[in-house]
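Notes to accompany the following structure.
Excerpt of the complex: some chains, original placement.
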Amino acid sequence: MIDWLLDPFAAPFMQRALLAAALAGVNCAVIGVYIVQRRMSFFGGALSHTVLPGMVFAFLRGLDIFWGALGAALATAFGVSWLARRREVGEDAAIGVVLSGMFALGVLMMSQVNSFRDFNALLFGSVLGVAPADLILTAIVTVIVLIAVGLINKELELASVDPEYARVIGARPDRMRTVLLVLTALSVVTAVRVVGALMATALLITPAAAALIWARSVGIAMLLASGIAAFSVIAGLIISYQFDFSSGASIVLASTACFAGSWLARAWRG
Amino acid sequence: ASNGIAADWVRQVGGNQVQVASFADSGADPHHFEPSPRQINELAKADLIVAFGEGLEPWLNEAIVASGTSARKLILTDGLDLLEPGEAFWVDRPLLYPDAANKPPCCKEDALVANEIWTSMIPQMPKSANDGHGHDHDHGYDPHVWLDPQMAVLMILSINNALNELDPIHAAYFDKRREKYLDEIITLDEWAEARLGEIPTRRRLLINYHDNLRYFGRRYGFFTPTSILGSVSTESPDPSARDFNRLLKLISRFGVPAVFVDSTANPRLAEQVVREAGLPTPFVLYTGNVTAADGRAPDYLSLMRGNVETIVTALR
Amino acid sequence: MKTLRYHATCGGHHAHESPALVFQNVALGYPGADSSVLSGLNLTLDRGRSIALLGDNGSGKSTLLKSIAGLLRLRQGKISVLGHAVGQCHHQVAYLPQHRDIDWDFPISVQRFVLTGLYIHLGWFRRPGRVQRKAAAEILDRLTLTSLAERRINELSGGQQQRLLLARTLLHGADLLLLDEPFNAVDAENRALVRGVLRGLKAEGKTLVTATHELDFGEDFFDARFRLTDGSLTEEGAP
């Protein structure tokens, strides 16, 4: 049994994948608490799709897809904010339009290359692709995200619970929102490598939603969500290895199972 | 024709009496290909469709139905001695040089030693490259027959027959062109055998991007224990983490000196393999399709020649 | 650790002599709407005084208070608050809003929520410490919320939520308090409590501007009453 659990992580490439996925999971879980609580899930979901054109572009140019994804994610963050602030369209419609357009652009760029198969790793993630350099980038982003959240958690919290008061005392809730979007972009980008663009949404939303069913404070929610994310990553990778399932899908389904458990426990207790 | 290699053959035989269009054109992967609506419109006007069959062109039937064409369909693999996907052909080839005893004295010793090593390696080889998993319903047999020039000869003959039936007036013209072309192929085959003979037996392992070198291996005496994708089709998903791990172990067990990658494929996976296994950069083989006229392998003959040179460089 | 303030301080000099509030021909309105809600407002309010803002629904009481709190751009005119421009002296001005943009479902305890009233004094990066915690506990005690300190904010009744916001407003420790219907949703029993607290503030010399349709404060509480009608401000009765 112990062997069965440890076996998958004998090879260095699996260790790297585990570490990268766990870091990305913690990242996303921490930021996800704010995303879910502030009802920005659609934005989180959109972000993970709109990174596609950036990744394809970087891929075609032979750059590291990290930078492509980051560029596209930041473009989405600012694009949606800008479009929605103009009030010709509602925020959710703006997200929908930007999401569809950018995703289609990505697909179009993909269709210019001969085979979609090259992009499957981008779309659905791959544990094979985590190079040492990727691991370092992921670790750097994690440090940035955690330090940033540590430093301005007080203001993020205030801007989320009572944006008007935040404005009154000059804690700039609009700027906090932008910071949050940027941190979300960073987190999603780290998750893309292992679980793929299309499923990064899940790491952002599911553990945080599961944690928020119970948590009585942001700090606890973040800890719980990180725990759920880390557990999902480990369980998902073991299952993926032992049953030859897609790694991204296994991780996501493990976190969905955690959510279901959390939800049922809550519904049971009433 | 379904791809550039078949198109090359039809052109060689048909000369200026045929008009050839190829679906998976130069540089495209013949498996993982999506005919464009425009090509399907052209298909409607064709007289003869030439394809390898055996699951190489899973997109072809859909395209034929969509176009409503009434063209005759020539399947080149029909009637050939085919391998099953992952088949351990070496079981039927206990010796590398079956005629070692008749070799001239200069080489007889070497040939006998080579036979011994070959025989000792056979039991260590996996029975089938993709054990159990990976059998797609499309793939009755391994379709990569063109990489064995002796098979190519048979297929070119059937192209010749088909053209003769469709256009009996030019039959003599076709026959003449076919004869000349087959001479070139036979020369190529003999040259390749000699050139590949320079590779020591222990290093006669071919690990390519996908499992397409079995006919080549059977012809020239190479083990093809597995491939990076572990499938005869590039249509299959990436290897699972476990398969990937297994591949890395196999590489280290046999001390495989190099891995190869198809020119039509993305080198990403192969690069991951060499990174994890500490091997040199993957060597590029032109296997699935010809390249553009100014590329490294614009036709079948240069394609084969280039591959032989690459393999010799990589493994010697 | 040095405090990195959210806002500039009140410009060094403290202008203790200047009035609490001066309106000079102010017009107010919401972005998007063409017409102003209020216009031609003139008012001078000395320190330590407390006034009532009266008016029908929609007459602009909340609008007026928002403008002093810096939540609304002026269309015209000038407001000076404790001798400074609006938005310069936020730690001297506390505001209890009527309409709340608060996400009550946010997972935060009553205690921690009240602490946000001190953030203005902490500024960026500094976290609330023991001193802050003690101040918060005292305020909760004064508004009889201590027993609820560990609850999540959505586990309070409407009246308790109102007291919670009042607690935060008090913790702000400002010289000028803007209260928009402070008795809203507060039940009879607690009204007396809140009234006591407000009287205490008045005794401390704070300046209070209160929008209300209640006259529950008692006869002598307000020094003046102003009524908003048709977009302008008129003083009612004698002080």
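Each chain gets a letter, A, B and C, in the order it is written, and its residues are counted from 1.
In the analysis below, a contact is a pair of C-beta atoms (placed from the backbone, for glycine too) under 8 Å apart; a residue touches a chain by one contact, two chains touch by 3 or more.
This is a predicted model, so every value here is computed, not measured.
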item	value
Overall stoichiometry - one representative per chain kind is placed in view	A x2, B x1, C x2
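Here is the rule we use: only the chains that are shown with their structure count from here on.
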item	value
Chains touching both chain B and chain C	A
Identity of the chain that, by mean CA position, is farthest from chain C	B
Innermost chain, where centres are averages of C-alpha coordinates	A
CA centroid of chain B to CA centroid of chain C, Å	81
Chain centre separation (chain A, chain B; CA means) in Å	42
Between chain A and chain C, centroid-to-centroid distance (C-alpha), Å	40
Complex contact set, residues of chain B against chain A	27-29, 32-33, 133, 234-235, 237-245, 248, 264, 266, 268-269, 272, 275-276
Chain A - residues contacting chain B, complex	8, 10-14, 17, 114-118, 120-121, 126-129, 131, 237, 240-242, 244-247
Residue numbers on chain A that touch chain C, as the complex places them	37-38, 151-152, 154-155, 157-158, 160-165, 167-172, 212, 215-218, 220-221
